[in-house]
Structure formats: C-alpha cells, structure tokens
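Worksheet: one structure, shown below.
Heads up, one of the protein chains got dropped from this complex, but the rest are sitting where they should.
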Amino acid sequence: MLPVLLTILVIIMLLGGLLAVEHKSLLIGVISAGLVSLTASIIYVILAAPDVAMTEAAIGSGLSTVMFLYVLRRIKGDSNA
Amino acid sequence: MLKKLFALILIGGLGLIFFQLYNQRSRREGLTKTASYYTEKGPAETRSANIVTSVVVTYRGLDTLGEVTILFAAASIIGFFLKRSEKGSKDKTIRNQSSELLQTGSMLLVPLIFLLGIYVFVNGHLSPGGGFQGGAIIASGTVLAFLANPSFEGGRTLIHILESLSGMFYVGIGVAGIFLAAGFLDNRIFPTGNVGSFISAGAIPVIYSIIGLKVGAELSAILYSLRDTKEQQ
Amino acid sequence: MIHIALAGGALLIFIGIWGMLTKKNIIRIIIGFSLFDTGLHVVLVGLGYLKNRTAPIVDADLPAKAASSQSVDPVPQAIVLTAIVIGLAVTSVLLVFALKLYQSKNTLDINKLRDNTND
Partner (left out) sequence: MHILHISGAITLLAGSIFLVLGALGVVRMPDPFNRIQAGTKATTLGTILVMSGLGMLHPSWLPKLFILIFFIVITNPISSHVLARVMHNLQVPLWSKKDQLSEEEE
C-alpha cells in the first residue's frame, strides 16, 4: 500500500515540476512549484522524516511561494516566455 | 534547436552518472558509524527525545550557527538592495483595502499562529519540530498580517532587536558551554532530566528557542523588505 | 520503496536542470533552481531511509535502547533541515537580484541583457 501511495505522489510531483517549468504563465509556474514542495513534504512523512516534512511544508510551499508572488507583482505584464 | 539538444545530452549524461552511482552503492542493512553513534548515545548524552534535534543543536551545533549566519547575511543583502519607499507615497499602497472579514479574522488568527510557532520550537526536543519550523510558522503569521492589512507597520523595531539579541545569546550560550560543560554549545550547562519530560534536555530548548526567534525575525525582515520595494515607474 | 523516492528526486533534479538551461526568463530559471533544490532534498532523505524502521524520535514506540536498530538515519535529515532554510535564503537573494535587474534594464530576457556597452 505504501509504495503505491509513494508512486502516486512522485508522479504528481513530477507533473507539477514539468508544469512549473513549461507552462506559459509565470503565475501558474510559481503555484506549481509550491505544489511540488507540498507533495515533497508528504513524501518526507512516508520516508519517516517528520522534521523535514514540517520544514518543507512551512518554508517550501508557504514562504517561498509568497516571495515569488511579491516579486511577480513588481514585474507586471512582462511575463511572457 | 541546438540549445535544447545540448541540454538533453547533458541531462542524459548526468542520468548515466546517477545510474552508475546508484548501481555501485553498497546495500546497507544498518546505520553508518556516525549515525549509530548519534542514535545510541544521543538520548543518553543530550537527554533529547528527538534525535534529529540533538544532532542539529548539539553535535552539529556549529553548522547551525553558520547556517543562521548565512540567513542573516541574506537578510542584510536584501535589506541593502531594496530600499524602503518614501513615506509620502504611502497612499498608493492602500489602493486595495482588504475586507472587514479578513481583517477581523486575521486579528484573531495572527496571535494564534505566533503561539503555534512558539509551541513548536519550545517542544523541539520532544516532538517533530524545532527552531527552523517554528521560525517559519512565525514568518507565515507575519505574511497573514501583511495580506490582511497592506500598510501594516508593527514590529519593525522588534524584529531588529530580536535579530541582534538572539544572535548574541546564541553565541553566549555556546561560549558558556566551554566553561561550564564539555565544549562549545554543550547543552549540559543546565540540569538535565529524564528523556521525554518537558524539562529534560538541558540547554536544548533554550538554544532552539533562540534559533526559532532568530529565523522568524530574519524571514520577517526579508518579507518586510520585499513588500516595501518601490513600485515600478 | 527507496528506489521510487530516489528515481523521483533524480527526475525532479533533471527537470530543474532542463528549466535552468533552456528557459530565457530569469524568474523561470529561479523556479528551475528551486525545483533542483527540492529534488536534491528528496534524494538525500531517500538515501537515509531504511526499510521497516521508524522516525528517529524516542517515544512509546521506540525505546531509547532500540534506537540504533529501529530508527532511520538521522544525519541526512539534519542536513536537509538546514539545507531547506539555506535554499530559501539563496532563492530570495536570487529573486531580489532579478528584481533589481528588471528595474534597471526593464527586461527579464537573458538574451537581451547580454551587452550593456552600447546603451
């Protein structure tokens, strides 16, 4: 059961990573990078590392995304490529 | 396209190297020598139930000091590059006043989030969590305060005071370990108790609280600088 | 189980490298860097995992005497714990540099930033 769950999470994480790199809109890219961090934190719980999971959930998917969004707000309209 | 082809070739080569390393890695059944020392002696020596905490705070405490220094350097660089906008242009930033419901809710939630952060780093030696996690939770409470009230200004001096004081106390407790116990950042300068009770791990909760305050203050300072950058002309 | 985590982390590292090498927008390159960071952390934590063992926290399920025979490796977890915070600091410095670059040159495309002598 646990390996199946881990496989599903890894697939979600990789799809989120591809979306973060390849999607046209920068906003969706940033949100997908946050999704990658969130799934990574669940993977850490399965790999018996609750400390790392808490850090990743608070920092990777919370604060890092907020910092990206603050910078994106300053760079309006120029989000092609 | 040549550039993408080059990137693909590079990634393929890296993948080959990774696969070789993975194949050659010896399959181990137990822990390595260092790890088994930490897990065997850790609870007995530091009296901390969380072995990761004892590694981060005591055995590898010097690394954590360096890490906190890196965070301080990053916060200083960002504060140096992003100067605050002038006081006169303040009315531009409150063009989107947030709603009554969000403001009232955040007034209820922000102190609770700060309390949760403090709980997490005070209990770092008993349960998962610790200074870094608690500091990050405190910084996310700051984010909620910013989002609910775009012209929020409270705590700016408190952040600077906390930054300086916690760094000073961290090094001070480390030096006290040299004189009162076995070495720099030794946690046995305070009395220790049984593994699992709240007052058990000597100086570990104190050091981790200082780290938590330091991390929370640095991250909040970075967020303050990012929020206060000048609008694009 | 460790194979799945290692493969996922390695593929995430490759996605990050792909994004850093082929994209032209600086923000996109920083997103690639943070994906690389996350993938590296997954690989490190996966290397410390041992089958049928629990988290390295002494409690009712893990008595202190059995800690070294029943818990996973705590050293990679401690390393990753600090690495995540340092990664956030590095990412924020990169973002601020990108912001200053945009404010002075008014573009984020690295091809247009190449020479500044004939401005």
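Order as written gives the chain letters A, B and C; numbering starts at 1 within each chain.
The definition used in the following text is that a contact is a pair of C-beta atoms (placed from the backbone, for glycine too) under 8 Å apart; a residue touches a chain by one contact, two chains touch by 3 or more.
It should be emphasised that the depicted structure is a prediction, and the values quoted were computed from it without experimental measurement.
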Shown chains touched by the chain that is not drawn here: B
Candidate in contact with the missing chain, chosen from B:Leu14, B:Ile70, B:Leu109 or B:Ala176: B:Leu109
Touching residues on chain B - with respect to the absent chain: 96, 98-99, 101-102, 105, 108-109, 112
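In the analysis below, only the chains that are shown with their structure count from here on.
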Result of counting contacting C-beta pairs for A-B and A-C, higher pair: A-C
Computed distance of Cα centres, chain C from chain B, in Å: 16
Mean-CA-position distance for chain C and chain A (Å): 11
Rounded Å distance, chain A centre to chain B centre (Cα mean): 19
Residues of chain C touching at least two other chains: 18, 55-57, 71, 77, 81, 84-85, 88, 92, 95-96, 99, 103
Where chain A touches two or more other chains at once, by residue number: 50-51, 55, 59, 63, 67, 71, 74-75
Touch list for chain B against partner chain C, complex: 3-4, 6-8, 10-11, 14-15, 18, 22, 28-32, 34-36, 38-40, 42-44, 49-52, 55-56, 60, 63-64, 67, 70-71, 73-75, 77-78, 81-82, 127-128, 130, 132, 136, 195-196, 215, 219, 222, 225-226, 229, 232
Sites on chain C touched by chain B in the complex: 6, 10, 13-14, 17-18, 21-22, 50, 55-59, 64, 67-69, 71, 73-75, 77-78, 81-82, 84-86, 88-90, 92-93, 95-97, 99-100, 103
Residues of chain C defined as touching chain A within the complex: 1, 4-5, 7-8, 11-12, 15-16, 18-19, 23-25, 27-28, 30-32, 34-35, 38-39, 41-42, 45-46, 48-49, 53-57, 71-72, 77, 80-81, 84-85, 88, 91-92, 95-96, 98-99, 102-103, 107-109
